[in-house]
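Note that one protein chain of the assembly has been removed; the remaining protein chains are unaltered in position.
Now for chain A:
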Amino acid sequence: MESDEGERLPMSRRPEWSDVTPLPQDDGPDPVVPIDYKQDFTETMDYFRALYRAQERSPRALSLTQEAIRFNPGNYTVWHFRRQILESLDADLHEELDFVERIAKSNSKNYQIWHHRRWVAGKLGSDAAIKELEFTKKILSLDAKNYHAWSHRQWVLQALGGWEDELDFCQKLLEEDIFNNSAWNQRYFVVTRSPFLGGLKGMRDSEVSYTVEAIMANPENESPWRYLRGLYKDDIQSWVNDPKVSSVCLKVLRIKSNSVFALSMLLDLLCHGFRPSEEFREAIGALRTSDSEPLDSDLGKAICHVLQLVDSIRANYWMWRKSKLPVAV
């Protein structure tokens, strides 16, 4: 257990450090951005610098890096030296995972911690997979969009395995928060990369159904719209021709005639050669409410025009899109 900060005995008074001459930071006589370090911080770092310079890879050096990391978990030099010591001492890396977990609880957005964790888990190999998935799950339960935690989780799956339950995990997180784009991204990662699923082609039908359902439940949720498009990545023709795609746009427009995402996808479809039925023309025609001018007979232009009105923050973009439309459809 960590000792209380209040009871900390200065290192200069600890006999086990009496052989070390602390090395102060070479900040110069008059540095800019000088930090008003706490005394404990300065002392710990002075001893750290001494051992780092001497490349002393000893148990006491290991415990010193632990103290230095607690003072500043962002010091990558300390972490790096710690890895060198762990290697030299052939230390128990399971214990190291526990140490990282304690630090990560209050610093879950720090690059160094995650890089270190990846190094440790990599050394432990596939045995660590379950523990790492549990660990990231714990962090994600506090912040379901923690970028580092998701990256780590993806690395674990690819390097150590554990794909079996990952789609369920995404499913669960999406049930909790269907707007969680990180969970959608993870879903895409699993669908495209899991060795146990059939890849994008094999999963497409069921994924499209799932996504369409999510869109219908919350048409203003951007995540499933982008995901739907992603399901046809590198296969634009299928995307254009799949009636499930165009029909979800139409269905949404019938509930919510100014749905930016439905209009935007319809526009993209048209730009890629989609042939709209009369039904589509009517649906778009029905949108001319607040505007006195008749809508353009060119469906793409008409959609851009509507988007300029209903999505004013992006008016310039829609105007630009209008200028880039292919010849009338």
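One rule holds for everything that comes next: a contact is a pair of C-beta atoms (placed from the backbone, for glycine too) under 8 Å apart; a residue touches a chain by one contact, two chains touch by 3 or more; residues count from 1.
As a convention for this text, contacts and distances are computed from a predicted model.
Student: Suppose you had to identify the omitted chain by its UniProt name; would it be "Williams-Beuren syndrome critical region protein 22", "L antigen family member 3", "Protein farnesyltransferase subunit beta" or "GTP-binding protein ypt1"?
Tutor: Options "Williams-Beuren syndrome critical region protein 22", "L antigen family member 3", "Protein farnesyltransferase subunit beta" or "GTP-binding protein ypt1" considered; the missing chain's recorded name is "Protein farnesyltransferase subunit beta".
Student: Can you tell me which of A:Gln55, A:Thr77 or A:Ser277 touches the chain that was removed from the display?
Tutor: A:Thr77
Student: Which of these, A:Leu124, A:Ile178 or A:Leu197, touches the one chain of the complex that we don't see?
Tutor: A:Ile178
Student: For a quick check of understanding: of A:Trp17, A:Tyr47 or A:Trp150, which residue touches the chain that isn't displayed?
Tutor: Checking the options A:Trp17, A:Tyr47 or A:Trp150, the one contacting the hidden chain is A:Trp150.
Student: Going by the touch rule given at the top, which residues of chain A touch the chain that is not shown?
Tutor: Output for chain A: 23, 25-28, 30-38, 41, 45, 49, 52, 71-77, 80, 83, 111, 114-115, 118, 144-145, 147, 150-151, 154-155, 158, 176-182, 185, 188-189, 193, 221-223, 226-227, 229-230, 233, 264, 268, 290-291, 293, 305, 308-310, 312-317, 319-320, 323-324.
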